[in-house]
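Just one protein chain is left out here, and the rest sit where they should.
Our next item is chain A:
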Amino acid sequence: MPLSTQSQADDEQYVLVASLDNARNLSNILKAITFKDHAIFNATPNGLKVTVEDSKCLQANAFIQAEIFQEFTIKEDVVGFQVNLTVLLDCLNIFGGSTVPGVSTALRMCYRGYGYPLTLFLEEGGVVTVCKINTQEPEEPIDFEFCSANVTNKVILLSESLKEPFSELDMTSEVLQITMSPSQPYFRLSTFGNSGNAHYDYPKDSEMMELFRCNKTQTNRYKMSLLKPSTKALALSSKVSVRTDSRGFLSLQYLVRNDDGQICFVEYYCCPDEEVE
């Protein structure tokens, strides 16, 4: 294996080394949060957290636990850097991102520390490509202060049932309105477009509804343009948890199963749309 010919001495200079037999396990989940170029990487011994933000109103996080990687070595408590996500994805798919079973790109991702580029060794069919991506000063991700203690309403749905409504959302509507209520309409998605309005109602006893815990009727509007990228995460996921807190902030958590059946999480936070009088 060309990737293992790396000498131990080489490895010692890196603060972070992460290897994957199948680079798709990383690239797929990163696609679910690709809506802006800049991604903040935050590695801890538990794994890798990648954050993308938009307009200080939307934040998407992808969590890839250390166990997903075949090797995950970190020499510091926290390693943080920022890279261009589009470039990273292009590199991860440098061999075309084949989906043929049995053909996969192996990845070894190394980082020497502040000021150094992120180095990717990619190997497929005996060919090795080395990519170096310049890193940037890591920004501090916004803290949305979304804590479970303040969660008013929560539903868990099988993603299957949300995929179609999200794919056919009326994009002429500026907002997506989410209503969650202990009484009817329980869980409702509404759009207000040029040609009229549309409502999608999910009864709480639907077999698509895995959990329904709503304490109080809450109706909040979120910018459609902000929520649209979350459709990518939805498409990959098998379950989604929709939560709102007392301030109307929205949390969407997606459970994503990768090619090897392992579980990863993608999370979106979104501010409610304030009505400006």
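Just so it is clear, contacts are C-beta pairs under 8 Å (C-beta built on N, C-alpha and C of every residue); 3 or more make two chains touch, one makes a residue touch a chain; residues count from 1.
The rule is short, and it goes like this: contacts and distances are computed from a predicted model.
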Missing subunit (named according to UniProt) among the choices "Cell cycle checkpoint control protein", "Dynactin subunit 5", "DNA repair protein rad9" or "Mediator of RNA polymerase II transcription subunit 31":
"Cell cycle checkpoint control protein"
Omitted-chain contact residue, chosen from A:Val87, A:Ile142, A:Ala198 or A:Ala235:
A:Ala198
Please output the residues of chain A touching the missing chain, sorted low to high.
161, 164-165, 167-168, 170, 193-203, 205-208
